[in-house]
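The complex is shown incomplete by one protein chain, all other protein chains being positioned as in the whole.
Showing subunit A:
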Amino acid sequence: MIEIKNITKTYRTGDVDFQALKNVGFTIKDGEFVAIMGPSGSGKSTLMHILGALDTATSGTYFLDGRDLSKLSDDELAEIRCDKIGFVFQSFNLLPRTTVLRNAMLPLVYAQVSHEERDKRAREALFSAGLDEGHFYHKSNQLSGGQIQRVAIARALVNNPSLILADEPTGNLDTKTGEIVLGTFQRLNEEQGKTIILITHEREVAEHADRIIFIRDGEVVEDHGQHAKRIINRK
C-alpha cells in the first residue's frame, strides 16, 4: 500500500528554485499495476526516485506499508529499499563478469540472507522472470537484451518486495523483446499479485498497465483507473 500526500520536491540551482513536483498525491493499493506517464522534464523521474526511496521529498508525506519514509536517513532508506523495493532500470545495470545467478541474488547479499537460501530464492526468481536454467551460469555479456532485462526483473523479485519499480524497462529493447518483458510484468502482476509501477513516456508501454497516472510539469494531470486502455485509445 502506497500513500503519498502533497509531495513537493524543490531543486535549488544557484539562486533559482525549481519545483520538480508540486503537491502530488495518490494511493496505490497492493496488487495494482500502475504506469506513471509523462514527457521528459515532467517530473516523473523525480517521482520515481521518491517512490523508490532513493530520495526524500522537500515536503509532504510518503507512507509505504504504513511507514512514513519522508524523514528517514540515508542508511534507513537503504534498509527500506533492501526489504520492500525492487528496481528494474532502462540500462539493466547488471554486474559485468558476474554470473546470472550471482546477479540475481545480489540484493540478498545486503539482506544478510544465508548462502543456501540465496541460491534457492535466486533460482525461483529467475524462473518467475522466465529465464531458462541453461543461462544461470552465463555471464551477462553472453545474454541478449531481453534475457538481460529478465535477469534484472529476477533481481527485483528476489527480495520479495512490496513494490517493483520499473524505470523505462523497454527503453533499450526492440519492440518485440519489449513486448515479452512487459508480458512478464503483466504475468507477475496477475499470477503472483505483485504491485508494479512502470515509469515510461511511451503510450504503447503504458497501455500494458491497469491504471495510468499522467504527470505534466510536476503535477498529476490525469489519473485513470480500470479503463485506462480505452481512454488512451480514444484520445
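We take it that a residue touches a chain if its C-beta (ideal position, glycine included) is under 8 Å from a C-beta of that chain, and two chains touch if they have at least 3 such contacts; residues count from 1.
Heads up, the rule we're going with is that contacts and distances are computed from a predicted model.
Colleague: Unshown chain, UniProt name, "Thiosulfate oxidation carrier complex protein SoxZ", "Endospore germination permease", "Phosphoribosylformylglycinamidine synthase subunit PurS" or "Multidrug ABC transporter substrate-binding protein"?
Modeller: The record names the chain that does not appear here as "Multidrug ABC transporter substrate-binding protein".
Colleague: For the chain not shown, which residue from A:N6, A:S59 or A:N93 touches it across the whole complex?
Modeller: In the complete complex, the chain left out is touched by residue A:N93.
Colleague: Of A:R81, A:H135, A:H208 or A:H224, which sits in contact with the chain we cannot see?
Modeller: Counting the whole complex, the residue in contact with the absent chain is A:R81.
Colleague: Spell out, residue by residue, where the missing chain touches subunit A.
Modeller: 49, 52, 54-55, 74-75, 78-79, 81-83, 86-87, 89, 93, 95, 97-98, 106-107, 109-112, 115, 155, 159
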